[in-house]
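With one protein chain held back, the other chains of the complex are shown just where they sit.
Every chain is named by a letter (A and B) in the order it is written, and numbering of its residues begins at 1.
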Amino acid sequence: MKRIGVFLCWCGSNIGGVVDVPKVAEITRTFPGVAFVQENKYTCSEPGQAAMVQAIKEHKIDAVVVASCSPRMHLPTFQKAVQTAGLNPYMVEMANLREHCSWVHSAEPENATQKAVELVRKAVAKVAKLEPLFESYIPVTKRALVIGGGIAGIQTALDIADSGHQVVIVEKEATIGGRMAQLDKTFPTLDCGA
Amino acid sequence: MSVKEKDVANWQPKILGFACNWCSYAGADVCGVSRFQHPSTMRVVRVPCSGRVNPHFVLRAFQRGIDGVLVGG
Partner (left out) sequence: MVAAAQHPNITLYTYSQVESVGGYIGNFEVTIRKNAKYVDYSKCTGCGMCETKCPTKKVTSEFDVGMGQRTAIYKPFAQAVPNKPVIDNKSCKKLIDGKCGVCEKVCPAGAINYEDQDELVTEKFGAIVMATGFDLIDWGKLYGEYGGGTIPDVIDGLQFERLVNAGGPTGGKIKRPSDHEVPQTVVFIKCVGSRDVLKGKSYCSRACCMYTAKHAHQVLEKVKGSDVYIFYMDVRTPGKMYDEFYMRTREVDGAKYIRGQVSKIFQDGNKVIVRGEDTLVGQSVEVVADMVVVETAMVPRPDAVQVAQTVGFSYDKDGWYTEAHPKLRPVETNTGGVFLSGCCQGPKDVPDSVAQASAAAVKVVAMFSKDQMATNPQIASVNEGTCVGCLLCKPICPYKAIEAKEITERVHGQSVTRTVASVNSGLCQGCGACTAECRSGSINLKGFTNLQLLAEVDAACL
């Protein structure tokens, strides 16, 4: 069986001000497979991540639940953190206690705490079944296509071209320049369009 | 067993949501960012696309006693 570590985040008062985090921690300790539980003021901060890395090493944790904000926000952060601790980056799962809980149930802290417990339990259940995954590598064709040759397309193409890569601009009209070529002078400097 | 009227009035269905990471899960995040208050009885399972939701998952949730399932995508 895996040794699961659960890191509960207060997010300052964003989570901790609504959800009773110590109580969630207490219940989390009883979940099957959970070997370690830690609370953090800001898990994503440098000290928060360092504490996580240390705990993973010290307690021989091999899968992690971070109960904090949305995985859309910080999953990559924590994947990197567990990797520094020597784990496979895909051995981490998040429970969204902020966007999906404390922020939207701030008027009912007890229910929010109950929901937080269940969200953590759900994440722990998934983590128990996780397996390491490995990236493969694909070659990169170093040529860029820019669709549209207005001022924006031209600028993008010039910048890419100046750094030594080939660029193709596809422009539907018979000339590049876009709207800017139609303008007389442009604000705020009143210099010419073309 | 008789159900008290008060319980009926207070009853909230327990809902399991499957949310696509790119749209409805993101939407639920925005809902959080805008502090949009709503009943605390939904639990969201994050999936990479609503297409990932196997009908078995929905049946299993009902077997386990959930009151409603929402698939967002």
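Basically, a residue touches a chain if its C-beta (ideal position, glycine included) is under 8 Å from a C-beta of that chain, and two chains touch if they have at least 3 such contacts.
The structure presented is a predicted model; accordingly, all values stated were derived computationally and were not measured.
Contact between chain A and the unshown chain involves residues 90, 118, 121-126, 128-131, 133-190, 193-194. Where chain B meets the missing chain, the touching residues are 14, 16, 22, 43, 45, 47-49, 51-57, 60-61, 64-66.
The definition used in the following text is that only the chains that are shown with their structure count from here on.
Residue ranges on chain A touching chain B, taken from their complex, read 70-73, 96, 98-101, 103-108, 111-112, 114-115, 118-119, 122. Looking at the complex, you find that chain B touches chain A at residues 21, 25-26, 28-29, 31-33, 35-38, 40-41, 43-46.
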